[in-house]
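With one protein chain removed, the remaining protein chains of the complex are shown where they sit.
Take a look at chain A:
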Amino acid sequence: MSSSRRKVLLKVIILGDSGVGKTSLMNQYVNKRFSNQYKATIGADFLTKEVMVDDRLVTMQLWDTAGQERFQSLGVAFYRGADCCVLVYDVNSAKSFETLDSWRDEFLIQASPRDPENFPFVVIGNKIDMEEGKRMVSQKRAMTWCQSKGNIPYFETSAKEAINVEQGFQAACKNALQQEGEADIYSDYPDAIKINSHDADQGYGCAC
């Protein structure tokens, strides 16, 4: 296909409870870095990453969001126009898994995708590197949930050990591409809001 040389931009939103490792996953994926230190994300921020998918150059715009409620006050307007949503939980916290439902619901309401039933989600169970005894959510339980929500692809990752992170985001990217009508993908995208977010160590600004 001749148009495959054209640039594609995908907007991917990462959601989940505070501390499940959203920022860490994104940093691992984009910058191949991990820090043990926790710094709550305030508002939202994005990093971009270019990937080749089936010999198309795709720019992924990864939006990291605040899990803590008090930092979400900046609004969730950026949900709109999302191409894929990555739901993250911590396999060592049952609560972080149980809230996936409402993250998903809230996302659907705020993003109002055209085809909500088939909107591409990806679920990531993070922090599998922690000792087995701490694990609170079994793979089976997670998979059952994913199946009940329309066969959402499921990945178990460790941002710390860089396990499966690449695969998770790759799936997000592919699903988004598959889902979006070609026409939409190739239409011109407005320039993304520019914030100096390309250095993950810098303070996160609000982009709303």
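Heads up, the rule we're going with is that contacts are C-beta pairs under 8 Å (C-beta built on N, C-alpha and C of every residue); 3 or more make two chains touch, one makes a residue touch a chain; residues count from 1.
Just so we're on the same page, contacts and distances are computed from a predicted model.
Taking the options "CNH domain-containing protein", "DNA primase", "NADPH:adrenodoxin oxidoreductase, mitochondrial" or "Replication factor C subunit 4" in turn, only "CNH domain-containing protein" matches the UniProt protein name of the chain that is not displayed.
The chain that is not drawn here is touched, among residues A:Arg104, A:Lys127 or A:Lys174, by A:Arg104. Although one chain is not drawn, its touching partners on chain A can still be listed: residues 73, 75-77, 80, 101-102, 104-106, 108-110, 112, 116-117.
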